[in-house]
Every structure is written in structure tokens, then in C-alpha cells.
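Read the structure below first, then the notes.
The complex appears here without one of its protein chains, the remainder shown in place.
For chain A:
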Amino acid sequence: MNAGETCRSCRLRWEESRVSDYGVSHGACRVDVFAFLQLLARLEARRCLKDIEPRLFAEDEGPRHGDVEPWRDLYLCVSGKTELLYHLLCRCVLPEAAGGLEVDALFVDTDYSLDMLRLVSILDSRLSSAGLEEAALRSSLSRLLVVHCSSSSQLLLTLHYLETTLNSRPSLALLLIDSISAFYWLDRCEGGASISRQEEKLSKCAELLGRLLRDYKFTIFATCHTIRRSCSGLAASRSSTLEADRPYLCRPWQRLVTHRVLCSRQEAENHTAGGSREEKRQVFRVHCSSSSSRTKASRISSFCVTDAGVQFI
């Protein structure tokens, strides 16, 4: 392992030595060295989600600690992004015996859109294919925390409170926000004519998340709705596609984002299910690009949605 690597243990070891120097020399520091080391011990336990979905992210470009990913569906209708979000969530909370990562996740539901029944049916089918029972479902579900927010102020305050949750649950490694753009129009209207007032809340949220990511090293996935329809429909030309998914959220948020995943729905294709019945199945295309300073990489993959959730093809 070399020094430039983002490997968790290297980075932590480096930070640990720096922190203890800092604590000794800097008298004004409010937190004593002991508390800091304890904090680092907690960080050590927080798991890196680099291999959360190898089929989605380009090789060696999986989300590391401190990454944020928003995605948006390019075309409306059945949102492939919700399914993708459930897929990643399941991967996190499932026990290792069922191919999961066994970490805690916090789901911030700003749209009131979390479909628990759907989530449970995905979990259930994955658990039963691994031969696990009802008890495993309960323990998987207890690894998930859900928060409903109904305004951007509440979202901001809830994110402030997140720090307490992060401290008390060292295995919390994933924060999902569905969706970060839910209050976009409300904020725009409330802010009146001044753009900075319109974007104030989300900017504050983004700044806070930036700080938390730095201090606690977890991963955030956020969804972002398309707010414009691409006018030329599914066979959109490249330029109008870009126009439709131009980022519209505030700058601090854009700066926070390291990977962008774009979901789009392809034309439904016919395929033979079980050899007997022709069934229409929808195929979704995801385009994942990372905009980190290290490298520019992108990867395109496709998936379809089945009873057991997302299946990559």
C-alpha cells in the first residue's frame, strides 16, 4: 500500500499520528486526544463500500469513503433509479451469508416514497435464494433506519442530528437521500427573487454533509429527479439529452458529488420468459461517470427489473 492510496487503514494511520500531534501541541483544541482516538476507533469500524456494485461502477472506481452519488432518471415513467437504490440498500443490509455487506444504512425519505413492501419483497427473495429464514429478514431490516422529512428546514436539522446517530452507530456506513431535489420548487418559491436565498437551505445541507463526510467517512447516495422532459422523446439526440439532465441544484451540492449515475429507460423489448410466454420486459441503461480529480472514468451497464429486484445484464 502506498501513501497516495485511499485505502482506509492507510489513511487512518496517517490521520491518527497527525491528530495526536495536534492534540498535544494545540492547547485550544476543545476535544481532548482521548476522545479523538476513540472517534478514530469508530471510524476504523466503518466499512468502505468500494465493492457495493462492481457491475455499476467502473473498475476501481467504486464509491469510497466520503463519496456522494446522485442520479436521476432521464425519462419518467417507471423510475429505474428507485429500484437501483433498493438494490444498493439491500446489498448493504443483507447478511454476509446472503451476499450482503452487513452494514447499517440510513434512508432519508423526503418524497414519502419509500415502498417498504417492495423493499421487503426484494430482501425476501434474496434471502430465500440463500436459504435464510424470517429471522434474517428481521435482522436485515433492523440494520435500516428510516427518516421522513417534509421540508428543507427539517432536512437540514435532521442532517445536523445525523452526527449523533453516526456517533452512536459505528456500523452506519451508508446514507441514502431520496430525493435531494424534493424541495427544489418549494425553496425556489420561498426564496423570492434572490437566488442565494433560494439555494440557502440546500447549500447549508451540502456544506454540512461535506463536513460529516470528512469527519466520519461514509458514503452517500442521493437521487435527483429530472425536472424537465427531454422534448424529443426516447430517441433524443445527444444534445437535447444533455440539456434535459443538466445539473440544476446549487453549486455546493455539485461540488460534493464525485460520481454521477444516469438512469434511462430503453424501449421495452420482447423476451421469452420461461420458454413459454412472451413477456415485455423493460431494460434500463445506467451510465456511471466519476468526476473525481484522480481519473475520469465512465461505464455503461444495463439492468432489468424482476421480482427479486435489479438484475444486471
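Convention: a residue touches a chain if its C-beta (ideal position, glycine included) is under 8 Å from a C-beta of that chain, and two chains touch if they have at least 3 such contacts; residues count from 1.
Everything that follows uses one rule, which is that contacts and distances are computed from a predicted model.
**Student:** Considering the UniProt annotation of the chain absent from this complex, which name among "FAD-binding FR-type domain-containing protein", "alanine--glyoxylate transaminase", "Killer cell lectin-like receptor subfamily B member 1" or "DNA repair protein RAD51 homolog 4" applies?
**Tutor:** Missing chain, UniProt protein name: "DNA repair protein RAD51 homolog 4".
**Student:** Which of these touches the unseen chain: A:130, A:145 or A:308?
**Tutor:** Going through A:130, A:145 or A:308 one by one, A:145 is the residue touching the chain not shown.
**Student:** Check each of A:55, A:118 or A:299 against the chain that is not shown and name the one that touches it.
**Tutor:** A:118
**Student:** So that we can see where the missing chain sits, which residues of chain A does it touch?
**Tutor:** 76-79, 82, 93, 106-107, 111-113, 115-120, 138, 140-150, 153-154, 156-158, 160-161, 165, 179, 182-183, 185-186, 188-190, 201, 204, 208, 225-229, 231-235, 268, 279-282
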